[in-house]
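Apart from one protein chain that is not included, each protein chain of the complex appears where it belongs.
The letters A, B and C name the chains in turn, as written, and every chain counts its residues from 1.
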Amino acid sequence: MLDELRELYQEVILDHGKNPRNFRAMDNATHKAAGRNPLCGDQLVVYLAVDEDGKVADASFLGKGCAISMASASMMTEMVHGKTPEDAERLFENFHTLCTTDHTPDAPEGLEDEVEKLEVLSGVRQFPSRVKCATLSWHTMDAAIKGEEEISTE
Amino acid sequence: MLDELRELYQEVILDHGKNPRNFRAMDNATHKAAGRNPLCGDQLVVYLAVDEDGKVADASFLGKGCAISMASASMMTEMVHGKTPEDAERLFENFHTLCTTDHTPDAPEGLEDEVEKLEVLSGVRQFPSRVKCATLSWHTMDAAIKGEEEISTE
Amino acid sequence: MATATASHTPEDVFDVEAIRAQFPILSEEVHGKSLVYLDTGASAQKPQLVMDAVDDMYKHAYSNVHRGAHRMSELATDRFEHAREQVRSFLNAAHSHEIIFVRNGTEACNLVAFSYAKKFLQEGDAILISEMEHHSNIVPWHMVAEEKGLRVLAVPVTDDGGFDMDAYDRLLEDGVKLVAVTHTSNVLGTVTPAKEIIRKAHAAGAKVLLDGCQSAVHMPVDVRDLDVDFYAITGHKLYGPSGIGVLYGKEELLNAMPPYQGGGSMIKTVTLTKSTYAPLPAKFEAGTPAIAQAVGFGAALDYMRSIGLDAIRDYEEDLRAYATQKLSAVPGLKIYGTMPGKAAVISFTLDKAHSHDVSTILDRHGVAIRAGHHCAQPLMDRFGVAATARASFGMYNTRADVDRLVEAVEFVSEIFG
Partner (left out) sequence: MATATASHTPEDVFDVEAIRAQFPILSEEVHGKSLVYLDTGASAQKPQLVMDAVDDMYKHAYSNVHRGAHRMSELATDRFEHAREQVRSFLNAAHSHEIIFVRNGTEACNLVAFSYAKKFLQEGDAILISEMEHHSNIVPWHMVAEEKGLRVLAVPVTDDGGFDMDAYDRLLEDGVKLVAVTHTSNVLGTVTPAKEIIRKAHAAGAKVLLDGCQSAVHMPVDVRDLDVDFYAITGHKLYGPSGIGVLYGKEELLNAMPPYQGGGSMIKTVTLTKSTYAPLPAKFEAGTPAIAQAVGFGAALDYMRSIGLDAIRDYEEDLRAYATQKLSAVPGLKIYGTMPGKAAVISFTLDKAHSHDVSTILDRHGVAIRAGHHCAQPLMDRFGVAATARASFGMYNTRADVDRLVEAVEFVSEIFG
């Protein structure tokens, strides 16, 4: 049982959790949304700057949360950098399946590396009540892309 | 068990229930009150005319109710006739004890006959939920004497 | 007659003995007689499996819900939300978040009054009830009407206990914004023509709350087929625990409504000066809900469905017909409510005996019925009676119960001559 904990809290997650990347506000964001998990009080804001080529030129976030949600948000901002919003959405879908089912889904073409990296978060499967922590930032990014201002994961 | 029913519904009660005495309004009442048992919807009005000598010169009632409450009201109006309000209250107290305890209380001086007559209603003891039916008219008379307009036995 | 003497009665196919075995209280004696419980209209008895569902939760999966990040809390939340899904499926609602857990049917009506009507009706608007409503579908309207300057109108009841459709058509025109009527009368047994009522109300721009407290126990209910806006049910009349009821409401209406009570679980954010509210269904479920009672209620509904709502309806219809026939033969006995398709609820008076005396005498025969105004005083006024006696049937009753009822009623006649 404690092995599951060790699998959940792997080094890379603890590292991202403690030193989140792209942890800052963004003035020139083209997309922005706030996400909240009312159950635990976690909340964060996700910023995206999509450039003329339709690629994410910059991604960042701000907020408070547990190690899982901070690490997931941190990894996400790194990962969507340089991708089109469509690819970001594809990654989200893939990640969602990873967290909520028992199998690791096939990676969409061209996103194999990212999917492999995300696998480090698959330990959350054993912790159903923590899936929302892992997916909050992704849901929020999704909302930002769709032009919604706020989402709540309950 | 059915014997208890026969004891409750004695001839004299059924007779008073069917042909209640003094079943009428009274224009020159000096005391009047309405009583209601919200549980079963029974309601009645009790009228008293107390004369200069301080005696009940007339007592009557109107209302709807079960055999027990009609019989009890009917007997009451007969019984308080010619009594002082104080005696009427004494009878009430006596009757209340009769209905709610296991013993027949000693009659107050000068009221032996009345107390004996009331014993016909003592069968109600075996029917706790019907005690209110038997005492409703007496409670209402008590309210009338005390100058209250309305009582509710719940 | 045909029904009573047919060789194949629904009792042959409906295993009432198996059902009775689930209800421990039916083995009780009352005044030395085996209990004949004909007061299901007031509250139904509980099958063992409902008690077991509640106890099992307390023994193996209890905690507060929605709040904790520990295993017991997850288990409790799963069971609680599963119960919501069981109710959704029982009523065939579109979404489980349209199922709001409340205390009882009364609170379901109050929620619509104090959240929906209070917000969306304007001074002078009318709420249309009927003369056969239970007090819980009358008093909340008086209260909100007084507060907001609304009018409360009532559809009359016909002599046979029907819903006066002509009057309804006329009254609907009179500024009615909300129709709040019963689906089944707790006194007359009348099943109102709900689909027609709803269709016409919608055409007139009014929303409809159906008081289903007496319906779901006797017949299948489909809120989507009815296209009803709000539907109230109460757990204790559906073989479930006391302390739990449900308001069904259409998603878009519930979303538009302000919260009803404030507290934990129904908020999104709270500061010292301002609160914002959570999405459905949490918005309407302030504080710790009746967790284990919801779970017990879900078990009761599944049990009813395992027997079959149609089968229950047919079985009870046979009982009703049998009881009606036998009671009608008692001299001086009058039955209130004779509409075709009525539910297994029989209100009656005896010309010589007051209903209260009837119920006392029946009780000594072990037969539990109810006497009084049945929380429907306007209906009593309509029929000019202060009270009636009411025998109401559940799926556990039998023809033998009816025979015991009739025997006891005959004893009343014997005493009262």
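By our rule, contacts are C-beta pairs under 8 Å (C-beta built on N, C-alpha and C of every residue); 3 or more make two chains touch, one makes a residue touch a chain.
Since the model is a prediction, treat every value here as computed from it, not as a measurement.
**Q** Which one, C:286, C:333 or C:385, makes contact with the chain that was left out?
**A** C:286
**Q** Using the touch definition from the top, which of C:69, C:256, C:329 or C:400 touches the missing chain?
**A** Final answer for the missing-chain contact: C:69.
**Q** Would you indicate which residue among C:124, C:149 or C:262 is in contact with the undisplayed chain?
**A** Within the whole complex, the residue contacting the unshown chain is C:262.
**Q** Extract the touching residues of subunit A with respect to the undisplayed chain.
**A** Touching the chain left out of view, subunit A contributes residues 1-2, 4-6, 8-9, 14, 18, 39-43, 64-68, 70, 127, 129-130, 133.
**Q** Of the residues in subunit C, which ones touch the absent chain?
**A** Residues 24-25, 28, 30-31, 35, 37, 39, 42-43, 45-46, 50-51, 54-55, 58-60, 62-64, 67-73, 103-107, 109-110, 113, 129, 131, 134-136, 138-143, 152, 154, 234, 236, 241-244, 259, 261-267, 269-275, 286-293, 356, 359-360, 362-363, 367-372, 375, 377-378, 381 of subunit C touch the chain that is not shown.
**Q** In terms of residues, what is the contact footprint of the unshown chain on subunit B?
**A** Residues 36, 38-40, 128-130, 152, 154 of subunit B touch the chain absent from view.
Going forward, only the chains that are shown with their structure count from here on.
**Q** For subunit A and subunit C, what's the span in angstrom between their mean Cα positions?
**A** For subunit A versus subunit C, the centre distance works out to 48 Å.
**Q** Approximately how many whole Å separate the CA-defined centres of subunit B and subunit C?
**A** 38
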